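What you see is the complex with one protein chain gone and the rest in place.
Right, chain A next:
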Amino acid sequence: MKDRTRILIFIVVFVILYFVPLTGIRLQGALLEAFFMVQEYAREHVLFCLIPAFFIAGAIINFISKEAIIRYFGPKANRILAYGVASVSGSVLAVCSCTVLPIFAGIYSGGAGIGPAAAFLYAGPAINVLAIILTARILGIEIGIARAVGSIVFAVIIGLLMSALFKNKTAVTEVSPTVEPEIKQRSLFQNTIYFVVLVLILIFAAWARPKEAVSFYSLMFGIKWYLTFGLLLLLGIILFSWFKKDELSDWVTSTWFFAKQILPLLFFGVMIAGFLLGRPMVDSGIIPSNFISILVGSNSISANFFAAIFGAFMYFATLTEVPILQGLLGSGMSKGPALALLLAGPAVSLPSMLVMRSIMGTKRTAVYILLVVLMSTVVGWLYGLLFA
């Protein structure tokens, strides 16, 4: 950092500290609210949701062959298949936010072209396992599914529109997997069992206490720890008999890297969401609830449009869109605009726009962003119409 920027930061911090009205009730409430929100996450979501989710993400990045998926993005790949794979594969390929843009660039310039590339870029951040798990857990299963389905369907549409609008320049170079295929340690069946067990552990450990006293859910809630421990035992046996030792340490390392990269940002995201908006149903964030409900409280086209625009330009660090949405919904945001924001938000941001521009030029980037905003508006509006 240059000394000049440092001095500027000092001055800004000084001015803020000098003038901040600490005695104001609203500000005190909001500051406290930030900590309440972080505590809620620490108590409710870290142990039984985030940590298992990180282990799943670590397993995906280690044990799923990316080359097998990337084959479908080659210049000679089947068009229809390329769109399908591009819009779905983000769930495993986009686990690390830093892989989305390189894969996008690869598909665009050396692979199946602008259509599948745009589809991948739109769906990737929304359907990676971590995003799905956290959205479903915190914002509710319904909006979690809407987010996943909405982004997959509209990824294909946006991709098709992009390739219809812009003639593909023929790929100059073929991107080929340069790494020699690894020796298979386990069969597909064994890998599947392993992943299913991991996901089941997450599901049962995170099983929420249901509202109804007697139901299938409450029965499951009653025995969830037995199930979880049984599955953990099974996992232990699987790991012991099917995995080599250094594979296991690779798995733990990758998991740790996810935690290291995502947790601090998420922590700040949660605090900021708490400070700005307060916990759900508590109107003590710095932004008053009625301000939110006036702006995006209804499911009008303009509210959806506003949410989509806001989402497109705002930068959400990996997963922080979830606590922010939680705060907004709690302050009276309508479900339609919430989905619009969820769809447009992680798909584009100012920093990613700059990278896209350097790869496919200003015109294509502008059209892509326009499509994202319009599509998200429409989906949000439809969702609000049908489900609210």
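By definition in this document, a contact is a pair of C-beta atoms (placed from the backbone, for glycine too) under 8 Å apart; a residue touches a chain by one contact, two chains touch by 3 or more; residues count from 1.
Keep this in mind: contacts and distances are computed from a predicted model.
A.B. asks: Going by UniProt, what is the name of the one chain that was not included in the view, given "Aminodeoxyfutalosine synthase", "Redox-active disulfide protein 2", "Extracellular solute-binding protein" or "NADH-quinone oxidoreductase subunit N"?
C.D. replies: The correct option from "Aminodeoxyfutalosine synthase", "Redox-active disulfide protein 2", "Extracellular solute-binding protein" or "NADH-quinone oxidoreductase subunit N" is "Redox-active disulfide protein 2", the UniProt name of the unshown chain.
A.B. asks: Out of A:N78, A:S187 or A:T253, point to the residue that touches the absent chain in the complete complex.
C.D. replies: Per the contact definition at the top, the residue touching the missing chain is A:T253.
A.B. asks: With respect to the chain omitted from the figure, which of A:L239, A:M314 or A:V355 is a touching residue?
C.D. replies: The one listed residue touching the chain not shown is A:V355.
A.B. asks: Specify the residue from the set A:Y41, A:F54 or A:F73 that touches the hidden chain.
C.D. replies: A:F73
A.B. asks: By the contact criterion defined above, which parts of chain A meet the unshown chain? Give residue numbers in ascending order.
C.D. replies: 61-62, 66, 70, 73, 93, 96-99, 101-103, 105-107, 109-111, 173-179, 246, 250, 253-254, 257, 260-261, 355, 358-359
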